[in-house]
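Removed: one protein chain of the complex. Kept in place: all other protein chains.
Up next, chain A:
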Amino acid sequence: MLDKEKQPIIETEGVEKKYSGTTILEDFDFKIMPGEFVILVGPSGAGKSTLVRLLIREEKPEKGSVRIAGRDITRLKQYELPFLRRNIGIVFQDYKLLPNKTVWENVAFALEVCDLPDSEISRRVPKVLQAVNLTGRENAYPNQLSGGEAQRVCIARALVHAPKIFIADEPTGNLDPAASREIADILEKINCQGTTVLLATHDKELVDQMRKRVVTMKKGQVVSDQKQGRYNSC
């Protein structure tokens, strides 16, 4: 029996996922320990986004198990999904902000769904907005934001409930290098506070700058896993 500290926070075993006949992930094994910062790289179509979708149970694998903190999430019931997702902070390439809500409300929404009292919400939201450098933009609507700002709102929303795991799927995909660097800095800060971070990206510069564990995927399988890796264009 492994003690709690040594148990992987994310673990996949023999995962297989197909979309209308095409195999995206095949016999996919991979582990992340608590507190790690892992960058997932690979060309488009390698299965990075599919893996992310499996980790938040947006999709179910055909075979194998996906364990988060020791629990196989492929077996979760529909009503249990919100609880899983409240423990994971997710950042999307297309931000996925609610268009009818202001910056403040988008961030507060993640806490409202957890039934946190208003006092706690008004304490936490300004803090996290400050952390992503968005103080003063609270009342803006998503369509009034720049790409970098929108992505930082998305990060703020993912962070505000202090998740154990933080997953970012191509967060810099639509951003210029300066904005990308800013996002990377925020992710490093998050990791320093003890949160496990999984970053899926194909931004070569970003990967080379960060010097973190790099897992390279190709055609649905892990082809390399380096401790302080660089972007590998194999």
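Going forward, a contact is a pair of C-beta atoms (placed from the backbone, for glycine too) under 8 Å apart; a residue touches a chain by one contact, two chains touch by 3 or more; residues count from 1.
Rule of thumb we're sticking to: contacts and distances are computed from a predicted model.
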*One chain isn't displayed here; going by UniProt, is it "Cell division protein FtsX", "NADH dehydrogenase (Quinone)", "Carbohydrate ABC transporter permease" or "histidine kinase"?*
"Cell division protein FtsX"
*From the list A:Val113, A:Ala162 or A:Val223, which touches the chain that is not on show?*
A:Val113
*asked:* Which candidate, A:Lys60, A:Arg75 or A:Lys96, sits in contact with the chain we can't see?
replied: A:Lys96
*asked:* From the list A:Lys18, A:Lys31, A:Arg67 or A:Arg85, pick the residue that touches the absent chain.
replied: A:Arg85
*asked:* If the hidden chain were put back, which residues of chain A would touch it?
replied: 56, 58, 78-79, 81-86, 90, 92, 96-100, 109-110, 112-115, 117-118, 157, 161
